[in-house]
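Apart from one protein chain that is not included, each protein chain of the complex appears where it belongs.
Up next is subunit A:
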């Protein structure tokens, strides 16, 4: 009975993994093929790998390196600004007994549910009027309007986990408010900050819809630049696959680096509740 059940679970997990891994595998494999191999039918699983597609998308006439750069500037800029603003805001929201705190919490969640297409036109008009179309500051500020509420919402609970007595102890020990935040509070929410940084960065990195409308030829993130390889006459599948692999790389790297933090961050409540480890 028991083995049957664990077998069923294993099978379900396997199906899940295949479904999840297949598109990634498709991209990775195809990025090493020639255009002819890709179009071969039945699909070839054994083929002579080539870096031609990578060479073309990185150093060819349509190099995506400037786009990768754009993506980095946008994502890092969004993340840094978000964190600078979200950390004190989440702290304040967790600590201060401000009227309308609940309302604020709801608003923050509501912004996450709003369909982006609903507000994209006003955003477009505003940016155009102030001349911020196709600029870093334009895109970053729009991303900020989503990432900031999300980051605050994510971090509030981390701050709330820290007993208020901890801050009072710091005050009695002679620490000012900023010192307390920096030396006592922040180190205890490191896990939460790591998790938030990862999410905010990835959201900005992966964003597509706003980028389509608000970017242009100067600022053109990778997600948009992929369309360089799709035209009316033909689709360059290998190059497209190579670009998507390149676009996935930072996600994978960040995931691996932050994995420990993320797991720790997600279990921080349990660890603290345990008292003794």
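Note that a contact is a pair of C-beta atoms (placed from the backbone, for glycine too) under 8 Å apart; a residue touches a chain by one contact, two chains touch by 3 or more; residues count from 1.
We take it that contacts and distances are computed from a predicted model.
Novice: Missing chain's UniProt protein name, "ABC transporter ATP-binding protein", "Bacillithiol biosynthesis deacetylase BshB2", "NADH dehydrogenase" or "Sarcosine oxidase delta subunit"?
Specialist: "ABC transporter ATP-binding protein"
Novice: Among A:96, A:172 or A:256, single out the residue that touches the unshown chain.
Specialist: A:172
Novice: Pick out which of A:28, A:104, A:184 or A:251 touches the chain that's been left out of the picture.
Specialist: A:184
Novice: Quick one: say which of A:60, A:88 or A:163 touches the chain that got left out.
Specialist: Counting the whole complex, the residue in contact with the absent chain is A:163.
Novice: In the full complex, which bits of subunit A touch the chain not displayed? Write them out.
Specialist: Given the touch definition above, subunit A has residues 163, 165-166, 168-176, 179, 183-184, 187-188, 272, 275-277 touching the missing chain.
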